[in-house]
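Only one protein chain is missing; all other protein chains are in place.
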Amino acid sequence: MTTTASIRTRTGPAGNIPPAPALELIELRAAYGRIEVLHGVNLTVPTGTVVALLGPNGAGKTTTLNVIGGALEPRSGCVHVAGVHVNGASPDGLARAGVCRIPEGRGIFPNLTVAENLRMCTYSAALSVAEIEEQSFARFPRLGERRGQLAGTMSGGEQQMLAMARALVSRPGLLLLDEISMGLAPLIVSELYSLVGAMAQDGVTVLLTEQFAEMAMEICDFAAVMIHGRIMHVGQPQDVAGYMSEAYLGGVE
Amino acid sequence: MSEFLTYTIIGLVTGCIYALTASGLVVTYMTTGILNFGHGAVSMVAAFAYWQLTVEWHVPVLVALVLVVLIGAPVFGALLERLLMRPLQGKPVELQVVVTVGLLIFLLGLANLAWSPAASATRTLPRFFSGHSLKLASVFVDYHSIVVVAVAVAVAVGLRFFFSVSRTGVAMRAVVDNPDLAAMVGARPYRIAQFSWALGAALAALGGVLLAPLQGALNIDLLTLTVILAIVPAVIGRLRSLPLTVAGGLVIGLAVTYAVGYLPPNSFVAKAQTAIPMVILFLALVLLRQERLRSGRVSGMTLARAPSLARSLQAGVLFIAASVLVSELLSGVNLATATRGVVLGIAFLSLVLLTGYAGQVSLGQMTFVGTGAYAMAHLGHHGSLVGALAAMAVSGVLGAVVAVFAVRLRGLYLALSTLAFAYAMDYIFFDQHFGPYGSGLAVDRLHVPGLDTTSDKGFFVLGAVIFAVASIGLLALRRGRYGRRLAALNDSPQACATLGVNIAYTKLAVFSASAALAGLAGALYGGQQHLVTSADFQTFNSLVLLLLVLMGGKNLVSGALATAVLYALFPVLQQHVPSLSNVQYVLVGLGALTLGRYPDGLGGHMTRLRELIADRTGGQTASLTLEGDRLVGADG
Partner (left out) sequence: MRAEGNPQGGVVLAVAEVSVSFGGIRALHQVSLEARAGGVTGLIGPNGAGKTTLFNVITGLEKPTQGRVGLGGTDLSGMPPHRRARLGMARTFQRLEVFGSLSVRDNILTGAEFHRSWSRHADDPGSVTEEILDRIGLRAVADLRVDAIPTGMARLVELGRALATRPRLLLLDEPGSGLDENESEELGRLLVDLGEAGMAVLLVEHDVDLVMRISERVFVLDFGRIIASGSSSEVQANPDVRAAYLGTQPADVDDPSGPGGGGA
């Protein structure tokens, strides 16, 4: 079974094809201690596209993002970001170099206020504190209302907005989103995804993981299905949908 | 009334110094997870450096303050982080404890070399604005006290401001909240850790410079010990809350001062007042919320395979034979040193059992050695075996009592509770019961039929035999059912609990057994020395003991012997080469510092060496190797 997933078939944004894809994973293997989770992952994310990495729980999606974000060293294989070999780069180094990762669950500091959380964006964003707050509050007015509140006391949706505000203001070259819909009401999820869509329109390359595929399908250019640490299928969103149902719940229908 | 006011002011001033230094401890701990046992030594060195600059070299006070507190200490702290603490991240807690204890010993040794204690009485630091005072109600308060309070308030306010306004301060709180996310947003974790060590060291230095003039002549041990007490308010602040830490510092300062002032002199409590902070620490720890069971960890230790019974018996017989030979060759001081080596080796073995096999940490093992010696002194007249049995029983029961409180705790908190217990015992028990004014307690030598233990030769052989028997026993235990139980407990307490093991009981049993073995060592140690004083069993010695066991390889019987003999050699070296008197501490300190990078100690190196040799020479055994995920059987 081939696991090579090339999605280079489509060109990047208008006539400006960059020399290297925003992200390229080559035969990536990774393990937690002795537990190997990725068994040779190949994936290419062309610049300016949105790719959804789908799959059931335990498939290795988050691990893939951990490796790309520098939180976990791969056992073997390569991670190329914009053509640069970045194996072994530190998470903070990658963040300052423009790889923005919004982790699964709460990507915020619960015991810091909203304003202090935004302050932390100054490490990776090229903006001043005032500009960061202005842009964030313009996009998410509710954050402005809660500026002095401890982030941990906000609702789950507001917390995720705060996490996404970092993605917004740091204008990343590559945005990694891990299960941003987890535990949130559909209305909020669609608001978050419309932001992702808008950022993609502006040319931000996005790799996102989702267990709940539907929303992600609407904004992604390609979807890749990951099962048991390997990419099993890549294609247009609508092609992948049928495959997914089978992969998740076993042969029904 | 004015008396009360006086005590209150003194208490507040002392409390402010505790609050200052404890804040430094907390700042470092909360961002890096390492509690610096060398914090007090940093304060001490800073005070001496400040004295050197202002008094000896006549550097202006302000310049000296800047040099020591704002430049020297922070640079030292940053270097510490870079060289020592970074490799310690995520290592077992006993290793983290021991490396900072190594720092403590290293700095003590260095200070003793640089500023000889012989001339200590001549070194005094003037108070700030000395001669000036202020009348407050009916009491005169000198300017220095006001400076201390003002500085403490300024630092508290400054820290609060720093943590809410500056980006680095906010980032430090962010690291506490979620270190992974802090890196993910682009904050440099190492730089933040480095900054927190620099800040911690600066606060320690500030505390030292303010404290020293209050203590009269500069005293290396007193300064260091006083600042070590900052651990108490830090624990009261749960090692993360600065306001609670400051409050804890003030409470300790006031409690100690009122105790000195109001308790009737000569009462037991008055004598033991120095123990108050440690009693408070013990209570604070015991009242801590019970923690959830730790899940398994990758031990990463190179585990030497326990030799078979036949081999350990062989080695034991060889060891005894060799010791008989040695007893014939050595005499006088050298024989006494060798005896102290094997006897202390038994105490080291008790830590091999507790820390090496069971993964529990004790910072107070010497206390059990001391209670053993005490029991032997009182019940072992003419070397009666009753004394040795009583030594094991008394220490074993005491170990169980400590364990009743301590087994609920784990990691650093367990270590601290044993430390608190040991310190409290120093003041409450050892200082009171080892002869009037610490003059010493006479201990008879254990007598066994068939061996003339009154002679130095005979007693040495007895020590060697007991060491050999204890070693063979430990190795047999390690290979057997009980050893598997301890290894299992060390590898995964969670799994043990869900397999029906009463973890608290198992820990209690091993604590008690280890204490009993230490008690036996104490009975023998007393006999070897004839006269023991409280100084023999001070907590500081417990720290050195644990350090040396880890240096030898914490689960190795042979490592325990090697480092015990080394330990026994200290006083001898000192006698022969007086100028070396502190070099050994510097060396031991340096040795401990390398543990951060080589956690398996000497024993680990030996094991690797032996495996290397075996690989070169042997290879005839069938071996199973892993290729990728698949298991492949291969004949070598």
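We call the chains A and B, going by the order they appear; numbering starts again at 1 in every chain.
What we mean here is this: a residue touches a chain if its C-beta (ideal position, glycine included) is under 8 Å from a C-beta of that chain, and two chains touch if they have at least 3 such contacts.
Here the structure is a predicted model, which is why all the values come from computation and not from measurement.
Peer 1: Can you tell me which of A:28, A:41, A:174 or A:215 touches the chain that was removed from the display?
Peer 2: In the complete complex, the chain left out is touched by residue A:215.
Peer 1: Quick one: which of B:5, B:495 or B:569 touches the chain that's been left out?
Peer 2: Considering the complete complex, B:495 is the one touching the chain left out.
Peer 1: Which residue from A:40, A:56 or A:144 sits in contact with the chain not drawn here?
Peer 2: Of the listed residues, the one touching the omitted chain is A:56.
Peer 1: Check the options A:90, A:149 or A:190 and report the residue that touches the missing chain.
Peer 2: The single option touching the absent chain is A:190.
Peer 1: Please identify, in ascending order, the residues of subunit A that touch the omitted chain?
Peer 2: 34-36, 56-58, 105, 179, 181-187, 189-190, 210-215, 244-245, 248-250, 252
Peer 1: Footprint of the hidden chain on subunit B, which residues?
Peer 2: For subunit B, the residues touching the absent chain are 292-293, 295-296, 298-299, 301, 303, 481, 484-485, 487-488, 490-492, 494-503, 624, 626, 629-631, 633.
Heads up, the rule we're going with is that only the chains that are shown with their structure count from here on.
Peer 1: Go ahead and note the Å separation of the Cα centroids belonging to subunit A and subunit B.
Peer 2: 46
Peer 1: Under the touch definition given earlier, write down the residues of subunit A that touch subunit B in their complex.
Peer 2: Going through subunit A, the ones touching subunit B are 33, 36, 69, 71, 90-92, 95-96, 101, 103, 107-112, 116, 119-124, 166.
Peer 1: For a test of understanding, state which residues of subunit B touch subunit A in their complex under the given definition.
Peer 2: 164, 167, 170-171, 173-174, 176-178, 180-189, 298, 629
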